[in-house]
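Partial complex: the chains shown occupy the same locations as in the complete assembly.
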Amino acid sequence: MKIELLEELREQNPVIFNISNFVTVQDVANGINAIGASPIMSEEVLEAEEMVKMAGAVCLNFGAFTQPQINQIRTVGKLANEFHKPLILDPVAVGAVKFRQETIFGLLSDFHPDIIRGNAGEIAALAELEWNAKGIDAGDGTGDLTEIAVACARKWHCIVMLSGTIDYVTDGQTVVRIENGTPLFQLHVGSGDMVSSIVAAFAAVSADNLFEAAQTGGLVFAATGELVANHLLDEDADHLRPGTFAVELMDMLHNVTVADVEAVAEFD
Amino acid sequence: MKIELLEELREQNPVIFNISNFVTVQDVANGINAIGASPIMSEEVLEAEEMVKMAGAVCLNFGAFTQPQINQIRTVGKLANEFHKPLILDPVAVGAVKFRQETIFGLLSDFHPDIIRGNAGEIAALAELEWNAKGIDAGDGTGDLTEIAVACARKWHCIVMLSGTIDYVTDGQTVVRIENGTPLFQLHVGSGDMVSSIVAAFAAVSADNLFEAAQTGGLVFAATGELVANHLLDEDADHLRPGTFAVELMDMLHNVTVADVEAVAEFD
């Protein structure tokens, strides 16, 4: 874990190119911007190469999953590999929708992601393990989350971050558990998409150690959310407030320091 | 009126599948999530059947109105009928744009909506009655709103909810008038789209009585908005604050109780 990467990120202000989920795209762009990177989005294949070349990292979000966008995802994934840009993949709803699972298996023979970030249902689907995903939510299952994350990482030869109450980050050998977070993340639809793009921002400034980038990006985001949630519960301990959380999360992503994260960080 | 459906909704957490207005999609997803259902959006026809099957109800929003999306709307509407999923339709701007009116009349020969939710201009256009709609807004007219809502319900053999200062909900025979609400709804662009999808969430847990679902969904949303507005006016009686309203509406959708709604409910 190398929390100082946060300062590196703010100093370098890398461009992060996102094939984005149309549901959450504004939140994701603002989250990338708030933490100190520079977001760019595009759905046009003719500008894909220029976008990849100017980017420090690329994040492919599968919430955008029409035929033209699948074509765009394939093109951008291959270009990211070709130009050696860290490639992060967020397989939205792949656990609940067979069409997405089949399509993603096709795509993963065309390009290689460096980091896959998803919830339990999504990561289990990519590992081809049993799980009962529900729409965009993780759903329920009895599998061991550590094993699921490791199996996915070994199958696709990449870093995996399985998000939930605890986040599991693994390279297929070592597993880091991040215990920070807040239930408010689940109450705000953009949270998962946002952490994937923020991990991409950390990957852009830690290309030589993407395992560290995934851990740190995950920890900084989880700790930031926890700090916001603590502040909200100080004001009103009886109500979870997802609207206010979304707003203050943007504020805190801009202001959170290495020391703030260190003060609450819980991982092993 | 069966306000306890709110508790049923939160217990069941139904998946609501939305063909969504790209302008307001994030707000709609967060609103569905905040009240206690689970949103899913998709623009890809190849996954339409899976999406409809996993959903407790389907909401078609005509803000998304390109040729591919019209095709998607037709497919999803037919599938919702085939799999007996409650189908809610939000005919955005159909009163102001002849192309939309003509297209929707074609679509309504392909599938049957259970509930139509729109403003006066939109409902009048579907009833083929005179009205002077203005863009996405209701516009002005001299017609009797009760008659317009009833005529639309009888023409399309469905429940109609005509939103405005007063909401009129009718099955073509009985008319329920909901008097809760706030002018702040008109100052926040996503309000109409949000209530349509929230009515869908209530329909998912009241499939045997969709008239009750529409009334209750409408009342809960209107009362929640009014509660937020009252709170904002307590803080500052001289200014309407649409940005803060949007944020606190999300907070309140998550926290509002049956008793809170009952305390302010005004309908007959």
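Just so it is clear, A and B label the chains in written order, and each chain counts residues from 1 on its own.
The criterion applied here is as follows: contacts are C-beta pairs under 8 Å (C-beta built on N, C-alpha and C of every residue); 3 or more make two chains touch, one makes a residue touch a chain.
Since this is a predicted model, take the numbers as computed values, not measurements.
Asker: How many subunits, all of the same sequence, make up the entire complex in this structure file, 2 of them being shown?
Answerer: Whole-complex copy count, per this file: 3.
Here, only the chains that are shown with their structure count from here on.
Asker: After a C-alpha superposition of subunit A on subunit B, what does the rotation angle come to, in degrees rounded to the nearest 5?
Answerer: Angle of the fitting rotation, subunit A to subunit B: 120 degrees.
Asker: For subunit A versus subunit B, what separation do you get between their C-alpha means, in angstrom?
Answerer: 32
Asker: With touch defined as at the start, can you tell me which subunit B residues reach subunit A in the complex?
Answerer: Subunit B residues touching subunit A: 15, 20, 22, 25-26, 29-30, 33-34, 38-44, 46-47, 50-51, 54, 68, 246-251, 254-255.
Asker: Mind listing the subunit A positions that touch subunit B in their complex?
Answerer: Residues of subunit A touching subunit B: 22-27, 63, 65-67, 93, 96-100, 134-137, 187-190, 239-244, 246-247.
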